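Apart from one protein chain that is not included, each protein chain of the complex appears where it belongs.
A and B are the chain letters, set down in written order, and residue numbers restart from 1 in every chain.
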Amino acid sequence: MITESTRIKMRELAGRYPNPRSALLPMLHLVQAEQDEVTTEGIAACAQELEITQAEVTAVATFYTMYKHSPVGKHHIGVCINTLCGLLGGDAVYDRVAERLGATHNGPSADGNFWLERIECQAACTHAPVMTVDWEFMDDVTPQSAVDVIDKLAAGEEVWSTRGPMIRDFQATEHTLAMAEDDLATIGNCVDEKMLAGLKIAKSGAQQ
Amino acid sequence: MPELPAAVRGFGVTFGTIFKKVVTEQYPEDSSKYPPKPRFHGRHQLNRWADGLEKCIGCELCAWACPADAIFVQGADNSDEERYSPGERYGRVYQINYTRCIFCGLCIEACPTRALTMTNEFELADNNRADLIYEKQDLLGPMLPGMLAPPHDMVPGTTDSDYYANKITGSVPQQSTPQQSTPQQGGVA
Partner (left out) sequence: MTIVNHNEKIDTVNVVIDGIEMEVPKGTLVIRAAEQIGIEIPRFCDHPLLTPVAACRACLIEIDGVPKPQPACAQVLSEGMNVRTQRSSEMARIAQEGVMEFLLVNHPLDCPVCDKGGECPLQNQAMTVGRPDSRFEGEKRTFPKPINVNAEILLDRERCVSCARCTRFAEEIAGDASLELLERGAQQQVGTANDEPFDSYFSGNVVQICPVGALTSASYRFRSRPFDLVSVPTTCEHCASGCSLRTDYRRGTVTRRLAWDDPEVNEDWSCDKGRFAFAYLANGRIESPLIRENGELRSASWPEAMHFAAAGLAAAGTSAVLVGGRATVEDAYAYSKFARIVLGTDNLDFRARASSTEEAEFLAAHVAGRKLDVTYTDIETASQVLLIGFEPEDESPILFLRLRKGVKRGVSVHTVGPLYSLGSEKLSAHWVKAKAGSEAHAISGLDSEIVGALDSNSIIFVGERAAASPGALSAVSRLGSQTGARIAWVPRRAGERGALDAGAIAGLLPGGRPISDPTARSEVAQAWNIDADSLPNVGLTGTELVTAIKQGSTSALVIAGVDPSDLPNGDELIAGIENADFVVALENHHSEITQRASVVFPVAVVTEKSGSFMNWEGRSKPFSAAFREALTLTDAGVLSMLASAMNVQLNGDTRALRKELNSLVPWSGPRTDVNNHEVHAPAGTTLATWRLLIDSGVMQEGEPHLAATARPSVVAVSAAMFEQLGKPEVITVTGPKGSITLPTQVAEVSNESVWLPMNSPESHIYAQLGCGYGQAVTVKGGAA
């Protein structure tokens, strides 16, 4: 259920923009944070708060793929299958993960605790192949390391992003996406030598 | 040699013909001996699928093609309770006016479901105009073995595409039971 406290948060989000309608995207993330999916009720609540029609909200909620229309479960697993990740083993990672979870693209795992999705480029090609858990990076994964991560998550063990904070769960991440009030962005090494290598070469003029 | 009188000569043809084979066909007494050619354009027939559902979808393309404006069609909605043809639409009213029809066959060329074909039947004379307007029941093809008179459901588990792909071989017993409300048939597979 969309509680009154959620509605207060929605109103706060709407107040952040000159045109309240701009708050629709974070509001939908907030609905996912509360309900693990974008429900009809959540759509109705957004429509009511922004004084737009439910159809207008549905149009947005179905356009963007980060909004799910059935329960995601505890964790969202994304495997990049775009050119570089795919070539460097992303496709193999995806296949193993899919097999481990018993899931297909953009669907829940057999036990309903995970959601698997083939994702598009995350701009992390230096660490390809890349997997995301609740949208946090798992760099340089192999089919085995990816499955290990999922096993740990399934067992409830602590898992850390290779360059970010500890993995919480999908709904917590969605809350962060809706209203980033924590300092999670500062945890971990966002940039490392490997990522800057190309930039350095370019700056040194070696390519000329 | 003196010529025979003209009157006698004239009988030569008569007597000669008496001994030739007769070409006159006795109609209607012997009509079964002389069937029309197989591709003769006769009375139309509205065909059925193997389970008895009508092929006509009421699209009116036959009426559109008709150069003599002899065909009148009115379509209607099939419903789950009352289904006459696979898919959504059927011909509720179908009339061919044989005082106008010129048997050109453009209608059967236009028919997208092969519902309309022509039989060899040519005996379409009558003594009044009204009876020459053939209604749907006059034009529908006969019920062959395995067919069931509509309205009834499609063969369970099939869609209209299966009918168009000619995959239906006959009716099944479930179709004769009173129609239960099935979820709306999905799009073409």
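Keep this in mind: a residue touches a chain if its C-beta (ideal position, glycine included) is under 8 Å from a C-beta of that chain, and two chains touch if they have at least 3 such contacts.
Because the structure is predicted, anything quoted here is derived from the model rather than measured.
Touch with the chain omitted from the figure is made, among B:11, B:64 or B:122, by B:64. Considering A:54, A:70 or A:145, the position touching the chain not shown turns out to be A:54 (whole complex). The chain not shown here is touched by just one of B:42, B:75, B:105 or B:170, and that residue is B:75.
Residues 40, 43-44, 47, 52-59, 62-63, 65 are the ones on chain A that touch the missing chain. Residues 57-61, 63-64, 74-77, 87-89, 112-113, 184, 186-189 are the ones on chain B that touch the missing chain.
The rule is short, and it goes like this: only the chains that are shown with their structure count from here on.
Averaging C-alpha coordinates per chain places the centre of chain A 63 Å away from that of chain B.
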